[in-house]
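Read the structure below first, then the notes.
For this view, one protein chain was removed and the others were kept in their places.
This part shows subunit A:
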Amino acid sequence: MASSNKYDRQLRLWGAAGQESLALSHVVLLGCEGTVGCETLKNLILPGIGGFTCIDKEIWGGPTSTPPSSSSSPPLIPSSNFFIPPPLPTSPPQPLASVVSSTLQELNPDVTGSYLVPSCSLHEFISNSVPTASTSTTSLKVFLTENPNIPYPPPNLPSQSGARGTALLVGSDLNPESSLALSKVARELGVPLLLVRTYGMIGTLRIQAGGEEFNVVEPRGEGKKWDLRIRETVEDPSSFPALSSYVSSLVSSLPTMDQQEHGHVPYVAILMSTLSNWRSTHSGNVPTTFQEKAEFRDMVEKGSRDFGMEVNYQEAKREAYLAYGDVQEIPEHVKDIMGRDSVQKLTKGSGSFDILLSALSEFAKTHNGCPPMNGSIPDMTASSTSYIDLQGIYFERSKRELEEFTGIVENRLKELGLPVEYIPLPTISTFAKNVPNLTVVQSRSYHSEVTEPAGEEEREAVQGLVWDPHSDAPVHTPLLWWVGIKSAEEYHRVKGTWPGVGDKGELEKIAVSLLLRYGLSLEAPGSSSGGLLSPSNLSLVLGEIIRYEGSENHCVGSVTGGVAGQEGVKVITGIYTPVDNTYVFNGIAGVAGVVKG
């Protein structure tokens, strides 16, 4: 073994800062019986959260634990939940929360596990509805706010690396009534929440941010946007003199280069030179039409001595959009959030995200609407020296702009009477380098989803899914199963049980009124629209929901708990974009999708 770090394989994904955020966090599991909650916790304990608390009211073992089954054959599934061993007749009774807490704790000695047994019912504990004085065993709110081990409220000052601990709530297979109450409390307290449920072959995960939105500063994954300023520099060389003069001198020696040198001119230079030539013959414009763009790419190719051999020219042709694409201004969706009240009117209580946005808006005023330069460049075929030179040119400018931006942020903090440590340098730097990628996910609460009319955004999102049915069998489209599960939850809220045989008519009524909330109705028989919301599809789905009658299938719990663990990491580290807002796994066909409800 050449690495002694047991987190090596995941550090390669989220880095040291992400790992530190995990280590500072505390996860609270409400409802310990369900596989899906324990699996979620397992997938957060293994990568190294700081601590967790299991909360449940049930008792494990003792005389009542012997199954009341009248049949003589042993059950097929002695335990659906790996973290709850089936008790022996001799097992002394103990809190289920304690059993689960210790089987989970074993997974990682770095993590501190604990448990709590409410002295009232779990529902009362969640909804803070015990009339007498609230204590940490009768109220989730008191438990969260007064427990020294839970980072609540988040510490005023983050660590030097910018990591901040967070509390995360997980509600597992709760009574739908309790899910509702938990959603409300979580939003009031500003703590993020994952609601997980397994229902036969279907699993769901509902994510809710602590506040109104998730702010993702450093999204990783697909679609990274490079900040090369090719077009700006060609249009106005004085905006980036270092790059402009470097490329000019490189380009001027093109004719005298030998084969090896010519094939190693970085594509940034090729594109800048081609664009400059193009503008001189097109009244200073850049290619805009489809036709012009194709001509531009041909022009790139013609600059080559032997296109088949010169990989750098092939790369330039492939990346040509970098030359005629949009100027690297701050993207519209970031401009939108820069304009909102919480950024315009900062207070001492403002969050660091809003303060950074405010500083960004000031920075952009003096930089042609552009954010601080990112400074990193993609790999490209080049000689060692030209690539290193280019790297240096971008790095120098990004360093200068970061210093300027940091100065603005520090001024803001001073104006607000906050210490400069309020936003550590790594946080400022990460923010500044990722402006084109900043993501804000509006996060409606589950409580609002259930109790208030759907907003325009949700209506559009759900209606859009109707036109995206599963290609082989529309009935497997996750949207339909989302309707099925939500209808069952609603049924449970009204009747106190899951719908079973004979309850289909009732369930259908609920489903139809649910669709109506999103401006949808069942298609008339023979209708040609979409084909997804046909009465027969709905009937099939609800028939299957009745078949399941709230049953737990370990594998579906484990898939859903896997996704929930992953989304938990995203919420805690803030470096990936979490699901918006309900993930639905259809274990019949193996398909899954997201519904914004």
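Some points to look at:
Methods note: contacts are C-beta pairs under 8 Å (C-beta built on N, C-alpha and C of every residue); 3 or more make two chains touch, one makes a residue touch a chain; residues count from 1.
Here, contacts and distances are computed from a predicted model.
For the chain that does not appear here, its UniProt entry gives the protein name "NEDD8-activating enzyme E1 catalytic subunit", which is one of "Trafficking protein particle complex subunit", "LAFE_0F02806g1_1", "Gamma-secretase subunit Aph-1" or "NEDD8-activating enzyme E1 catalytic subunit". For the chain missing from the display, the contacting residue among A:L29, A:V300 or A:A382 is A:A382, taking the whole complex into account. Along subunit A, the points of touch with the absent chain fall at residues 1-13, 33, 35, 39, 42-43, 46-48, 57-58, 64, 67-69, 74-82, 85, 106-109, 121, 175, 200-201, 219-223, 264, 379, 381-384, 387-388, 472-473, 496-498, 500-501, 536, 539-540, 543-544, 546-559, 561-563, 565-567, 569, 576-577, 579, 583, 585, 587-594.
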